[in-house]
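As you look at this complex, bear in mind that one protein chain is not there, while each of the others sits in place.
Chain nomenclature is as follows: A, B and C, assigned in order of appearance, with residue numbering initiated at 1 for each chain independently.
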Amino acid sequence: MKKIFLLLFLVVAGASAAQAQRSQIVKDTLRSNILGEGVPYNVYLPAGFNADSGQKYPVIYLLHGLYGMQEDWQERGRMKDVADLLAASGEIGPVVIIMPCAGHEDVHNVQNGYFNMPGRSYEDFFFQELLPQAEEKYHCIGDKAHRAVMGLSMGGGGSTVYCQRHPDMFSSCYAMSAWLDQEGERDYVGDKEKDKLYIVAKSVHDHSALEFVDKADEKTIQDLKSVAWFFDCGDDDYLLKLSVALHFSMMGKGIRNELRVRDGAHTWEYWHTALYQSLPFAWRNFGK
Amino acid sequence: MKKIFLLLFLVVAGASAAQAQRSQIVKDTLRSNILGEGVPYNVYLPAGFNADSGQKYPVIYLLHGLYGMQEDWQERGRMKDVADLLAASGEIGPVVIIMPCAGHEDVHNVQNGYFNMPGRSYEDFFFQELLPQAEEKYHCIGDKAHRAVMGLSMGGGGSTVYCQRHPDMFSSCYAMSAWLDQEGERDYVGDKEKDKLYIVAKSVHDHSALEFVDKADEKTIQDLKSVAWFFDCGDDDYLLKLSVALHFSMMGKGIRNELRVRDGAHTWEYWHTALYQSLPFAWRNFGK
Amino acid sequence: MKKIFLLLFLVVAGASAAQAQRSQIVKDTLRSNILGEGVPYNVYLPAGFNADSGQKYPVIYLLHGLYGMQEDWQERGRMKDVADLLAASGEIGPVVIIMPCAGHEDVHNVQNGYFNMPGRSYEDFFFQELLPQAEEKYHCIGDKAHRAVMGLSMGGGGSTVYCQRHPDMFSSCYAMSAWLDQEGERDYVGDKEKDKLYIVAKSVHDHSALEFVDKADEKTIQDLKSVAWFFDCGDDDYLLKLSVALHFSMMGKGIRNELRVRDGAHTWEYWHTALYQSLPFAWRNFGK
Partner (left out) sequence: MKKIFLLLFLVVAGASAAQAQRSQIVKDTLRSNILGEGVPYNVYLPAGFNADSGQKYPVIYLLHGLYGMQEDWQERGRMKDVADLLAASGEIGPVVIIMPCAGHEDVHNVQNGYFNMPGRSYEDFFFQELLPQAEEKYHCIGDKAHRAVMGLSMGGGGSTVYCQRHPDMFSSCYAMSAWLDQEGERDYVGDKEKDKLYIVAKSVHDHSALEFVDKADEKTIQDLKSVAWFFDCGDDDYLLKLSVALHFSMMGKGIRNELRVRDGAHTWEYWHTALYQSLPFAWRNFGK
């Protein structure tokens, strides 16, 4: 037999090497004076990213949840797969995506969360250290019109509260399965001064996104209207009531926001598929 | 301060333990006399699966691609996440999903593929050993009406050819980015007698799904009509021409089949999202 | 020039005539003793429907909203387009869809609604006359396992309340933008004894789906669990709070139900696209 076969796969691999710079995830660490420690963060750099070109990019902050770390969105959420797909068909353009660490799986012993709390001023770190330094290092445009924030659960709450407290900093907020408030009657476990889970739950209570809207004055309401809001939570998610409550509360004050309840619970599959909506949402709200 | 916080997450974890048997992935190995080796395979068992209940289940074979193994569909394709989600909302019912190993990442040195080829009669193994033994062990109904096959790339080709050659065995076939034929002019690399990639490419050529339809007689065409067919391939996939060609060829002979071209290339993200269509497709074609 | 062109369109039209019986919408009227008038209703008959074959079909009741009539679902909702599409790809099987008239665009002067109210016992008509007579005439199977109900707004409320009060009659309920309750402080317009809009609003109040669940005893809760429930309402719909409230209320009593909040308001486009979910939902819950 003389017939020989095209080994397509080798061809494809060869072609790949010749292509333009692919998207990549860079692992980095920022030495924080505020937190007194190195804070790891991952950065998605879009295809064609070129530090030497002088081009500057919009930026999205993508926040993990409780029990999470900076690797989560890629390892469990496969964020790169979705971002690459959307970029290839033009549903998003070239954008830098920053995924900082704000926690750990050992939630009782290692401090978590996006807010300032006793012994850990993460919000200060985020806005005074991470944001300016990372945006300079990774060539971000660095204004409200080209900065978005999104995240899941604790990171959905973080995204929301960051935009409430810094509406001049973000063009859009996309909160998935968001932990927007914390109330209840249940006893804490162990010594509440030391239980880091108690401490982060209290910080969520103290930064209630619901209360923030309830108490907002006219000036604050106007500021909140300058952000594009999106809440996305599964119908089997035990936190659904929070997203629904905030949606109605904001609508009641004339602050438009999108709400979606899709099929699902508090799972990575929900957040993975949320990226198909959240990334284009951030993109189309840039530059307005 | 007297206020104490509901530690929701502990509550949820506790509730989980009390729930019914969750879905799970079981790792198993079948000692094959035909292949002369142990063949590993993974099995997805649906929530509530109970070996002692006497209940029997429909079965789906979910096939990996070239360079792949039995772990792929879970580790890269997150098949359990999607199956659990679809089951929770009733888009599929309780079904056993079998993911056998037919390859390896070292494609030049370890034999691959779903067909019989020199030195390796995988198709014989599949139908004479794996299918009867696994279906008995995992309580499958075991008839055409309750058996489906689907897969990606080489596994999409495998699914198609299995249904062509054994139309009495499957109710439906869902082929993703399917490697349905192999032709070309390019020289093989190294010794073609030993290059396992050459051998598997030749086996795909020898089992061309396109040629099979071209040469099908009236009896064969009738048999093919007893299977529900679905071809799904990305618009940036280098194998798209094959799926399109087979679609038209089958339509030309009156063999109805679904074709979808979605956004994407030859990637895991494409196959992951394909599961949202493929699993319900298999499910709704059971029992007809 | 000798070249002549294939006039494809004529060919296609010719082929169509030769095809099997297409789906159709039949206009019918039922002389009601209970209402003392003829009640018009439209019936979607699936492709291949054959009154003489002895085959029997599952049935879906598809209910219009306030200001509506039996033509609405086809004229504004294009229900036939969606049903035909889903049937062609197997997402639904052959099913009869009945669209009865329960209203009029002149809501102040012509009586509306799905419930019994002073001067008009529509619910009695529905269950005692329409259901048995239409199901016999159009060859429906006629049991709970093969009967579903769905509708928009007032018809979403009607669907829900019918399933609450007759859980032994329906396998599933899909309520779109549902009018599930009516409360408030506002004065009626004109003479409340004569204002038909006042009367229908009062009937919705008196048949509150929310109150029904609040007051349900254990036996009733068990009965409600025998129906598959789906609530679908747009994030800009002024009735969204009702669907959300009922979802949580039912979940709180252990009655599983699907909730979706998609993009949109109280519009026909929302209901049109809802059919892509509602018809397969009804179909896959038949026969359980």
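Everything that follows uses one rule, which is that a contact is a pair of C-beta atoms (placed from the backbone, for glycine too) under 8 Å apart; a residue touches a chain by one contact, two chains touch by 3 or more.
Just so we're clear, the structure is a prediction, and the values are computed from it rather than from any experiment.
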| item | value |
| --- | --- |
| Among B:Arg120, B:His146, B:Lys202 or B:His247, residue touching the chain not depicted | B:His247 |
| Options B:Ile25, B:Met169, B:Leu210 or B:Leu259, residue touching the unrepresented chain | B:Leu259 |
| Absent chain, residues of chain B that touch it | 235, 241, 244, 247-248, 258-263 |
| Residues of chain A (touch criterion as defined above) contacting the omitted chain | 89-91, 228, 258, 281, 284-285 |
| In chain C, positions touching the absent partner | 3-12, 66-67, 78, 81-82, 84-85, 88-89, 107, 182-189, 192, 197-198, 201-202, 205, 236, 238-239, 263-270, 272 |
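To be clear about the criterion, only the chains that are shown with their structure count from here on.
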| item | value |
| --- | --- |
| Superposing rotation of chain A relative to chain B, computed on C-alpha atoms, to nearest 5° | 180 |
| Inter-centroid spacing, chain B versus chain A (mean Cα positions, whole Å) | 34 |
| For chain C, residues that touch 2 or more chains besides their own | 258 |
